[in-house]
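Only one protein chain is missing; all other protein chains are in place.
For chain A:
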């Protein structure tokens, strides 16, 4: 049974139903904790579920362009001020990484030079 997906209805229902629930939870949590992923994880998950179930009911594919726009708007409203770092594991910036790598390499070369120099001047040289 292929009833086409009513995109306008879908968008409207998402805002009326799913978003309102999400808004209520987030208000209850308080703006201070919005950037705390542990706290917001559950609510965010429920929002996602809501949009997915709604899509199923309306015979829309999930996710889709409307879902993308919807979530981008949610992120802009609630998570726009959160620092991106801290959640994804990534290397430090090059300015930090390079000294970390350069220091042991230079140290190794210096240590080798030191041993060569000391063994040259050691006892037993004929």
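The rule is short, and it goes like this: contacts are C-beta pairs under 8 Å (C-beta built on N, C-alpha and C of every residue); 3 or more make two chains touch, one makes a residue touch a chain; residues count from 1.
FYI, contacts and distances are computed from a predicted model.
Hidden from the displayed complex is a chain whose UniProt protein name, among "histidine kinase", "Mitochondrial inner membrane protease subunit", "Calcitonin receptor" or "Fibroblast growth factor (acidic) intracellular binding protein b", is "Calcitonin receptor". Residues of chain A in contact with the chain left out of this view: 37, 41, 44-45, 48-49, 52-53, 56, 61-65, 67-68, 71-72, 74-76, 79-80, 84, 87-92, 96-97, 100-105, 107-109, 111-112, 114-116, 118-120, 122-126.
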